[in-house]
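With one protein chain withheld, the remaining protein chains of the complex are depicted in position.
A and B are the chain letters, set down in written order, and residue numbers restart from 1 in every chain.
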Amino acid sequence: MRKEGEIYVVHRLLDEQICDSEGRRVGRVDDIELRGDPPRITALLVGEGLYPRRLPGWLARTTRRIVGPETWGSNALRIPWEEVDELSSTVKLRKKAEDLGLGEGDDPGRWFVRRLPWN
Amino acid sequence: MALGLFLAVAALFSSGCGDLSNDELNRGVESLSALAAQGQLVASGVARDATKSTYARVMSRTLGEEAEHEAEKLADATLEEAETEDQRHAAVAVAGEISGLLSELQTYPGDEHHGALVQKHLEEAQEKADAIVAQLSGDAP
Partner (left out) sequence: MKVILKIALGIIAAIGGFLDIGDLVFNTQAGALYRYDLLWAVVLGTIGIAVYAEMSGRVAAVSGRPVFDVIRMRLGFGFGLLALIASTLVNLLTVAAELGGIAIVLELLFDAPYNMFVVTGAIALVAIVALLPFGGLERLFGYGGLALFVVVATVFHQNPDWGDVAHGFVPSLDSSTLYLYFVVGVFAAALMPYEVHFYSSGAIEEGWTEENLKENRLNAILGYGIGGVLSVALVIVSGYLFHPLGVEPSDLGTVALPMQGAFGETGLLLALGGMFFCVGGAAIDSSFAASYNLAQFLGWEWGRYQGPRKAPRFTASWLVFLLLGIAIAESGINPVEITEYSVVFSVVALPLTYLPVLLIAGDRSFMSDHANGRIAATLGWLYFAVIIVLSLAAIPLLLATNGGGG
């Protein structure tokens, strides 16, 4: 699918799997940034800090208690639309995950991953 | 929905005992009969030397425990209808008999002679249990 032209944002882009340039699964499209008139996609928003936005009422509050408030650069990341390479069965990025701050959860450098018995 | 699931599980696991209605007494004796029937099948395997002794032992232990549990339930509860007292006594006795027979099978899971004997006695115990069920449902004197 082309990334230019019209896109069914909710049908084909929101909640889609994101993969980096090496094919690693690094998160899902948790929200989308639109700007301008007519609106254009300017960025994909990724991270568990965005989950409360997707939930109603008390569920949102409970989830926010677990994931913490939305903090850009930490639990909420902004992936500029220019970094998107291709839309196929996944959203494929142009760069490696670490260059965009993604994929930290499965990163062997992270304390939780480092402590797993097989690392 | 998740909450609903939890509530349903909680309600199910906590459903407990109390007064024993005629219906429940009936059901208790019926399950004794079912246990005796299952015990006969296990015993017949032993009698024909057509089983593995660990299987026969574990099965008779499990079934025996269930019979004992049934006996305790029948003995402890208060009856809602006093006129079924005789049947309750008879049922507790049959339950004891069944669990005794099964524990004998558990002790000799490789002995064909014991197996045949236990099978025969379990058959008699099942007949007794069935007779009590018949009395409770008013089909017999």
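In this section, a residue touches a chain if its C-beta (ideal position, glycine included) is under 8 Å from a C-beta of that chain, and two chains touch if they have at least 3 such contacts.
The model shown is predicted, which means the values in this text are computed figures rather than measured ones.
> Looking at B:T51, B:T84, B:S99 or B:Q119, which residue reaches the missing chain?
B:T51
> Would you indicate which residue among B:N22, B:T62, B:S103 or B:Q135 is in contact with the undisplayed chain?
B:T62
> Out of A:R25, A:R64, A:R78 or A:K95, which is the one that touches the chain we can't see?
Spelled out, the listed residue whose C-beta touches the missing chain is A:R25.
> In the full complex, which residues of subunit B touch the absent chain?
Subunit B touches the missing chain through residues 1-2, 4-5, 8-9, 11-13, 15, 27, 30-31, 33-34, 37-38, 40-42, 44-45, 48-52, 54-55, 57-59, 62-63, 66.
> Could you pull out which residues of subunit A are in touch with the chain that's been left out?
Contacting residues on subunit A, toward the hidden partner: 8, 10-12, 14-18, 24-28, 30, 46, 48, 51, 54-56, 59, 88-90, 103, 105-106, 108, 113, 116, 118-119.
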